[in-house]
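A protein chain is absent from this complex, but the other protein chains hold their places.
Coming up: chain A.
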Amino acid sequence: MVEPVLEISGLVKNFGALRATDGVTLDLRPGEIHALIGPNGAGKSTLIHQICGTLRQDAGTIRFVGRDVGALSVAERAQLGLGRTFQVSSIAPDFSALRNVMLAVQAKQGSSFRFFKPVMLDHSLIDTAMAMLERVNLGARARIPAAELSHGERRQLEIAMALALGSKAFLLDEPMAGMGPEGSKSLTRFLDTLRHEAPILLVEHDMDAVFALADRISVLVYGRVIATGTVEEIRRDPTVRTAYLGDHA
């Protein structure tokens, strides 16, 4: 079997008496889209925070590209190639789209302690960043301040930044949230191609997108993974149907 890119086992996180993550074990294999679904309050966000490093787990391990990353900072995990997008897009609003991506490129090159060369004369930054923007179809909007980009464009911008990091796995937190039906469709098509770049852990509420994209689905309820399987297996699983899917399946 191929070594998983991301491997989470026995993860536990308590907030006081509340066990928000309760022994979660899941993995992300090369080339796949692994969707994580679950009702509100199931602990999806808490899980993501632990994978990224904004929260520290109480027990369990997180392995990423063969390393135990459980004690590393957010920045260190990003340097290893954990590319992330946020439920509410997180960008530098005063910077243009291009400069946002250039920031990711300079981080990837590992050199933010250069004080004298102007970035806008640095073609190794600009050209790479432009290429990433072209890939997410934002090339024409490169010089627009990120604050003025539409909701969907900010999503694309975040993905361009994750691409610029040379991510070895993408962690996408509800990318479809707030997108119109057209936007969701085109983003779904795009994510379908993105999996060839690196595997995707997709946290999503939009079941159409999940069923269209996912190779595997894990269902999180009350901090626990109650089922993991292919789309068909999850659709048929009786516990999932009662716990979550209802009549949607």
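Observations, loosely collected:
Methods note: contacts are C-beta pairs under 8 Å (C-beta built on N, C-alpha and C of every residue); 3 or more make two chains touch, one makes a residue touch a chain; residues count from 1.
Note that contacts and distances are computed from a predicted model.
Not shown: a single chain whose UniProt protein name, out of "Amino acid/amide ABC transporter membrane protein 2 (HAAT family)", "Fumarate reductase/succinate dehydrogenase flavoprotein subunit", "ABC-type nitrate/sulfonate/bicarbonate transport system ATPase subunit" or "RNA polymerase sigma-70 factor (ECF subfamily)", is "Amino acid/amide ABC transporter membrane protein 2 (HAAT family)". Set against the missing chain, the residues A:5, A:24, A:165 or A:234 yield one that touches it, A:165.
Checked against the full complex, the candidates A:59, A:74 or A:140 give a single residue touching the omitted chain, namely A:74.
The missing chain, though absent from the display, is touched by one residue of A:108, A:135 or A:216; that residue is A:108. In the complete complex, the hidden chain is touched by one of A:14, A:61 or A:90, namely A:90.
By the touch criterion stated above, the residues of chain A touching the omitted chain are 52, 54, 73-76, 78-79, 84, 86, 90-96, 99-100, 102-104, 106-108, 111-122, 125, 145, 161, 164-165.
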